[in-house]
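Here's a slice of the assembly, chains where they normally sit.
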Amino acid sequence: MRLSLAAFALASMAVPVEAQERQRPPRVAPPLVHDTAPALGAYTDGVLFADVWKRPQLAPRDRSLITIAALIAGGHSAQMTGHFNRGLDNGVTREEIIAIITHLAFYSGWPNSMSAVAVANEVFAKRKLPPMKADAEDALMAFDAEADAPRAAAVNAAVAPIAPALARYTNEVLFRDLWLRKDLEPRDRSLVTVVALMVSGQVEQMPFHINRAMDNGLTQEQLTEAVTHLAFYAGWPRAMSAVPVLKSVFESRAA
Amino acid sequence: MRLSLAAFALASMAVPVEAQERQRPPRVAPPLVHDTAPALGAYTDGVLFADVWKRPQLAPRDRSLITIAALIAGGHSAQMTGHFNRGLDNGVTREEIIAIITHLAFYSGWPNSMSAVAVANEVFAKRKLPPMKADAEDALMAFDAEADAPRAAAVNAAVAPIAPALARYTNEVLFRDLWLRKDLEPRDRSLVTVVALMVSGQVEQMPFHINRAMDNGLTQEQLTEAVTHLAFYAGWPRAMSAVPVLKSVFESRAA
């Protein structure tokens, strides 16, 4: 690795400058990447893992939630084994991984989630985790009709006159069932939903869910950091397109 | 499965309420899904297959056309074996599956179709279907230059001055060859084209093809139902973005 990149990584790790020339960031990229694409290996170790993942604006568990959601929404099965395991090590539970997959069936489509279940099943089997339990009768939080009323009204005005069944599934299955499930905190559910919107490039749907994410406890700094993290996992263009949307939502809430 | 979801499914199947507690929707999701992600299995069986797929607004054959097109356009090879077989069982012919793959080479790119051919080949081999025949000399419908004139004029005005070769391929290969092929009805060709546009998130291209789909015999109700079906296969955000486009085309045709 060139020293310039090592310095970039180590500077952010607060290693004294005089020590940087002797140090390298820990190796995270697999040997195949370092052998076949040394510069990509250097960026992976020196920028992505030694710098981005270490930033305190988001906990490692949050970064795993975001990365896992990005892989599912992007259909990247080949990277799921590594990041499901990393997520488990970072405090994402098995139940939460399954809840993300289930949630994203609705927000990035059934095929992506079906592929993800197969990978999750292998990861859990290798860790000898017991089978999942079916939902208990109290699997759902209570429905707060009053809090949901503005959303329902918007769907009933904009969607129901054209696509009544789609409005009904939205109101009944998504917001009176999926979003009430206790297997993922509303804050985490909002976070992975925003990721799915960003990965699928559906910028016009983002304001509603960024607002909802903030209502569910995510801060402005955390959402901005999520977009920054996603620049690496979904590509710079998607992140750059999300910035003006964040800006406009933050401003509208400050007004 | 929680009773609330079972009830949701069975209600739409017109099962008497008193019988619902003893019934479950038929199992469609594979055992691995029910074991690893029980809630996703419940949504798959209770909402997607016992409710969405049963809705009369679109025939099972149409739902298979839509689903197959969504899988090809989304690059979801892992789900193709199941849905190519389901399509064949629902009355989509082998020739039509191949025609969809060929059509979508142009509307979602060669790589997606090349991957789909490999899966189709395996599915057909397992069913011991005979080899496909090369095109007969009368493989194309007659070209109606008058009906095509407004479309050609639009391409010649908007595309040809900047990208003349792209305009030529559009006019000659797509609209004087691909769209004239007899191996897929124009109505079905329109349906899978609309699906490809929705899956790739190209909302600005949709009005032309929604209008063309209606000219080719698809009703307002069928197109709306296609979007509803696709909410499950391409994710809610893409469906929600398509609703205002449908609305605007329907209104412009009613005016």
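Going by the order they are written in, the chains are A and B; count residues from 1 in each one.
Methods note: contacts are C-beta pairs under 8 Å (C-beta built on N, C-alpha and C of every residue); 3 or more make two chains touch, one makes a residue touch a chain.
Just so you know, these numbers come straight off a predicted model, no measurement behind them.
**Student:** Please state how many copies of the single repeated sequence make up the complete complex in this structure file, given that 2 appear here.
**Tutor:** If we count every copy in the full complex rather than just the 2 shown, we get 3.
Note that in this section only the chains that are shown with their structure count from here on.
**Student:** What's the rotation angle, in degrees and to the nearest 5, for a C-alpha fit of chain A onto chain B?
**Tutor:** 120
**Student:** Report the inter-chain centroid distance for chain A and chain B in whole angstrom, where each centroid is the mean of the CA atoms.
**Tutor:** Here the centre of chain B sits 28 Å away from the centre of chain A.
**Student:** Note which residues of chain A are touching chain B in the complex, please.
**Tutor:** 73, 75, 77, 98-99, 101-102, 104-115, 117-118, 120-121, 124, 131-135, 137, 139-140, 158-159, 161-163, 165-166, 169-170, 172-174, 177-178, 181, 183, 196-197, 200-202, 204-205
**Student:** Taking the touch rule as given, give the residues of chain B at its contact with chain A in the complex, in rising order.
**Tutor:** Answer in residue numbers: 1-5, 8, 32-33, 35-40, 42-44, 47-48, 52, 55, 57, 70-71, 74-76, 78-79, 201, 224-225, 227-228, 231-241, 243-244, 246-247, 250.
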